[in-house]
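First up is the structure itself, then whatever we jot down about it.
Note that one protein chain of the assembly has been removed; the remaining protein chains are unaltered in position.
Chains: A and B, in written order; residue numbering restarts at 1 for each.
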Amino acid sequence: MKKGHIGRTILYIVMTIYALITLYPFLWALSASFEPLKVIVSGNMSLIPKAFTLDNYKYMFSSSALFPRWFLNSVIVSVLGTVINIFLNTMAGYALARLQFPGRERIYYAFLSLMMIPAQVLLIPNYLILMNLGMLDTYQSLILPSAINIGNIFMMRQFFLSFPKDVEEAASIDGLSRVQVFFRIVFPLARPSIATQAIFTFMGFWNNFMQPMLYITTPSKYTLTLGLQSFTNQQAGVRWDHTMAASIISILPIVILYIIFNKFFLQGIRMDNEK
Amino acid sequence: MKKFGKRLLSIGATVAAVLTLAACGNKSNSSSSDSTNFKGQNLKIGVWIGNDNEKKGMNDLISGFEKKTGAKVTEKVYTDFNTQIQADLAGHRAPDVWYMDSSMYPFFQKQGVLQELNKKDVGESNFYPALTKAYTTDGKLYGVPKDTSTLALYVNNDMFKKVGVSIDSIPKSYEDLLKWLPGFQAKLDKAYGKNKVKAWSYNQDLARNLYILERNGGKPIKSNGDANLSSDAVLKNLQLYKDLVATGAAVTPKGIGQGDNGTAFGAGKVAMMEEGNWTYEVQKQQYKTNFTVLPMLSYEGKQGGMIFTVGWGEYANSKVKPLATAWIKYVTSKNVMKKYITTTGTLPSRPDVAKAADLTSDASLKVHLDANAYSTVWQDGTTLVTVNTSYQNFVANGLAGKTTLKSAMKSADDQANAAIAKAK
């Protein structure tokens, strides 16, 4: 018993040290967002702002009348994109892991191999495809090409590989069809992995910069990331004060979302059953 | 196997679709009439915005032009110019007029995407000849300079005061500077602690070093575009930077963890820097640095520096060429440019504007303006960017003395030329 106590104390200490290492750059960015430029670049900024100022945030929020619009655009694209992704990726991942069909292995490797081409050479082909579909400068151009995510399909497949089979078997004995089993039983039980996928996907949409930059030209259709970037891109040296405020503004929604989703991450099948 | 065949078929179909669609876009539209009434027409301009003042200056230009012509102006702000313009040009959706850095101009011109401009019509003779020359190929004009920036020596007054050195005692030539720097650095070390403040910040970048490397007939890039950094004349000039590093008083901004000269200077990490006029307002407003602007130093008996100019180019496939030309003429006309440069704090590309705006009354701006006379335009053929990438890659070890300058520049040449050969 005593040995366990010592072990756990050490564990707490290690975990706390790692937490500090992890937290430091984040806190640094947070605190920098409340400092004037001169203090940030001085190199001896402390984590508690010395020359506290809200100017950076005031600048960002007043930078454009379109700010609320950009926020809304980001919410629309990210929420819609994430919902579609969750369904399509989970279905595809489930099929690849749990269903028997001819060509399964070949399709799996075909999907995998598509991830291996570096994005740099696909930028212009993708631009031309969207142009020919008449989708440039629309929300669709941000959602449709990312309506699935092969990495997440792969992740869901791996999750389902170790997903307990007995649950599904019990359900199909109850007379549910395969599709019903998926939507009524498997989907809810896969909550932790779906929540993981959701946060990754949402983050992907929310932070996406390259695609909005290339596809969107009308300022009122900008996403938040693109809009903020257009005010931090400075010729006379990087304006770290504005950049830091912009990055805090743009990650705040994700942090809030993560706190909400945190609950789901820990709700596994077994835990539910045992309660 | 049947499915595999189908997949091949569908791949083939999509390729065909992509290729034909891409090819379809090639038809250039030459339906534009020569009307001078632009009411109802739409002009797309492609720009980048360096700071708030430039944003304001651009808004003034747009509303002024819209009022004057009745046309509508749509602004596209580039954040990653190289990537975006290539996508736009490949898709035939490039703006009717766009910003063009002098270093990029030869490449655009070679691609045939620029419309030749009528020299008389755009008033070529009104501009500084060095700047219009930067947009001229084979005697034909393809761009009009909108403004210009030059380098000057920025000096931190407070630091000089603290160590008790008069600003007047700063040498006027690089040769003297090399001898003077160690003593000055020692005083800085004494006043601020060892290596806390460095005397001088310099850059390992052709955009800043080109004029030095070209001294005494140095030719970093051959006329056929090949890199020539390891030629004797260039190496001899490059030795200057090696000597500078050897004084122990000069650093690159990155070497002290800063992104650029202006940041290092503003943060109080260096006492002197050579920087463009864009830093002037930033130092004054954001960093509240107490500084003096001095002319660039001389090297081998000749003063030198760099000129960075941005011009307006007209898209060869534009459907509203008369309107596009009207825009270029409007924004580079005397009074409009005068208002623009006053708003943005940049330097005019026309001598008459410099005079009208009374820029010479401001001592600091006068230094920058005068630099036009002795500085080199940042431009050297279509391979400059490639050669510069390679230069930045290898120069550090040569300057630090880890390898000889010759072998460092030999590596840079080889790598740049391997890349250039692939483009041929």
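Miscellaneous remarks
Note that in this section contacts are C-beta pairs under 8 Å (C-beta built on N, C-alpha and C of every residue); 3 or more make two chains touch, one makes a residue touch a chain.
We take it that contacts and distances are computed from a predicted model.
The listed options are "Carbohydrate ABC transporter permease", "Nitrite/sulfite reductase", "Coenzyme F420-reducing hydrogenase, gamma subunit" or "Heme exporter protein C", and the UniProt record of the chain not shown names that protein "Carbohydrate ABC transporter permease".
Only one of the listed residues, A:F34, A:Y57, A:W70 or A:F159, touches the absent chain: A:F159. Only one of B:V47, B:L89 or B:L294 touches the absent chain when the whole complex is considered: B:L89. Against the chain not shown here, chain B presents residues 10-11, 14-15, 17-19, 22-23, 26, 82-83, 86, 89-90, 104, 107, 111-113, 195-196, 252, 254-259, 382-386, 389-390, 392-394, 396-397, 411, 415, 418-420, 422-423. Contact between chain A and the absent chain runs through residues 7-8, 11, 14-15, 18-19, 21-23, 25-26, 28-29, 32, 43, 84, 87-89, 91-92, 94-97, 99-102, 104-105, 107-108, 111-126, 128-129, 144-145, 147-148, 150-151, 153-155, 158-159, 161-164, 177-179, 182-183, 192-193, 195-196, 199-200, 203, 207, 238, 240, 243-244, 247, 250-251, 254-255, 258-259, 262, 265-271, 274.
Everything below uses one rule, namely that only the chains that are shown with their structure count from here on.
Averaging Cα coordinates per chain places chain A and chain B 37 Å apart.
Contact residues on chain B toward chain A in their complex (touch as defined above): 3, 17-18, 21-22, 25, 48-51, 54, 74, 76-77, 79-80, 83-84, 86-87, 90-91, 93, 257-263, 266-269, 278-279, 281-282, 286-288. Chain contact summary for the complex, chain A toward chain B: residues 36-38, 41-43, 103, 123-125, 127-129, 131-132, 136, 213-214, 217, 219, 226, 229-230, 233-241.
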